[in-house]
Structures are given as C-alpha cells and as structure tokens.
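Here the complex is missing a single protein chain, while all its other protein chains stay put.
Moving on to chain A:
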C-alpha cells in the first residue's frame, strides 16, 4: 500500500516562547495509507485540529517532519501539497466563498489556474459525486447545513485530491445532515477509493473508519481498529470519550445477566448476537 501521509515525532506549540504552556501536539507519529479511512478522536483541546492544520502547512511543527506523498512539507512545496489535499471544516457557513454552489466548487480550481473548459467539467463531476448537481445556481442561504457541507466536499474533490480531511465536518449538523454527509463520504470511498481522515466527536462515525487514533492532551494515546480502541472501555470514558450506544447497551445487558458472546460496536451486531445467543432452545 502506498503511503499518502506520515507524521514523524511531530511536536508543536502555539506559544514557543512560553515553556509553561503545554504543547498542543506532542511527539505524534502515524501514517495514512492510500485508500484508508482514518478517524481521529479525543476530548476538546486534545490537539486534533492542530494536527489537521499541521498536515496542511497552515502551521509548521517545531520538531519532527511531516511527509505528504513522500515529500517533506516545506514552504516551497506548500501550495503543491495543498492542492493534493481537500479539507472541510466544521462551520458550513464560514467556508462557503462563492456566490452560488457552482462558484464555490470552482474556487479552488480558479486558484490553481485550471482552464475554463476543464473547470466546467470538473465542477459538474464533483457536484454529481456528492449528489448536489441539481443545485448549481443555489445561493448558500437557501441550502441546509448538510447540503453546504456536501458542496464543501465537492469543492475539495474538484481538485482531485489524494486525501480528504474532515475536521468535525458533521458536528454542527442535525442528525439528518450528518447522515447525508456520512453517506456521501462512504459512497465516495466505494466509488473512488478516496483516502479519508476524519476528525470527529461522533463515535458512530468513528466506527466506520478502518483505523482510529485516540488523542489525549496532545499525545497519541492509542491507535488501532475501532474494535481495538473501544475494547479499552472504561479507560476511554475516563479520558473524556463516550462509548458507542451499542457498546454501552452490551455492557449493561451483561451486567444484568443477559448472555452475550462478545463486545458489540454496532446495533446490528448486538441484535444478531442477542437472538442467536438467547434463542437457541
């Protein structure tokens, strides 16, 4: 598998002159491979957004190196690397630059000097990928939050990036908008094998990932598949992370003497176990 991005012992502080202030990111290393879906979780202020900003060259680390597509990120190749990464932020309103949906999707293309005919093609393609092609001329104030986030994803996709970073892209949305955006990301991965790195508080979203990074106080506390991470159980709760609903239910059921075979992260697994373990006569 090809490596898309790697952080090697990266340390960063927002205030280098004040040693008493804790580093926002401390000695973090991990790699992201092509086609993976990585979720970064952790309590508020644990350094998740800072990591996203470092990957993008919005910030530069005091120690350690960041490699994107096997090139070290430097001031020189910054713009080149940014064009390989799409990023979607939390607030749907504050990242909508264009006057209409299609203008907004074209924004990154314009910045990168893509010729007009190519732009038209890519804008339409990208909007089709997120199923917003019916909304070409809509203005942002007439779109829902979920629709705006999908437009933001299209804006990132138009440049054909290698990696899509979502920094709490669903956290300001209602449940329906959240489901819309997640379905869009899942469909994209199935169709194009896009590599996704999502920072999230939503554990149901994190379960979908291939791998999870668990941040605590600027350090990487744990890394592994969702089942490995959630197997940490009470430790997670102590560090300010909730458990997925199905896991909590599994635990409570076991405490109350219901016979279950394993730990379950999704409701479907739990239901399957419930009826297979308890229905055999």
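Convention: contacts are C-beta pairs under 8 Å (C-beta built on N, C-alpha and C of every residue); 3 or more make two chains touch, one makes a residue touch a chain; residues count from 1.
Rule of thumb we're sticking to: contacts and distances are computed from a predicted model.
Novice: Leaving aside the chains on screen, match the unshown one to its UniProt name from "Serine/threonine protein kinase", "Energy-coupling factor transporter transmembrane protein EcfT", "Transport permease protein" or "Molybdopterin-dependent oxidoreductase".
Specialist: Looking only at the record, the undisplayed chain corresponds to "Energy-coupling factor transporter transmembrane protein EcfT".
Novice: Can you tell me which of A:62, A:111 or A:192 touches the chain that was removed from the display?
Specialist: A:111
Novice: Just one of A:119, A:153 or A:203 touches the chain that is missing; which is it?
Specialist: Final answer for the missing-chain contact: A:119.
Novice: Going by the contact rule already stated, which one of A:155, A:177, A:218 or A:244 would touch the omitted chain in the full complex?
Specialist: Residue touching the chain left out of view: A:155.
Novice: Just name the one of A:2, A:76 or A:93 that touches the chain not displayed here.
Specialist: Touching the chain that is not displayed is residue A:93.
Novice: Take the complete complex as the reference. Which residues in chain A touch the chain that isn't displayed?
Specialist: Spelled out for chain A, the touching residues are 56, 58, 79, 82-83, 85, 87, 89, 91, 93-99, 102-103, 106-116, 119-120, 123, 139-141, 155-156, 159.
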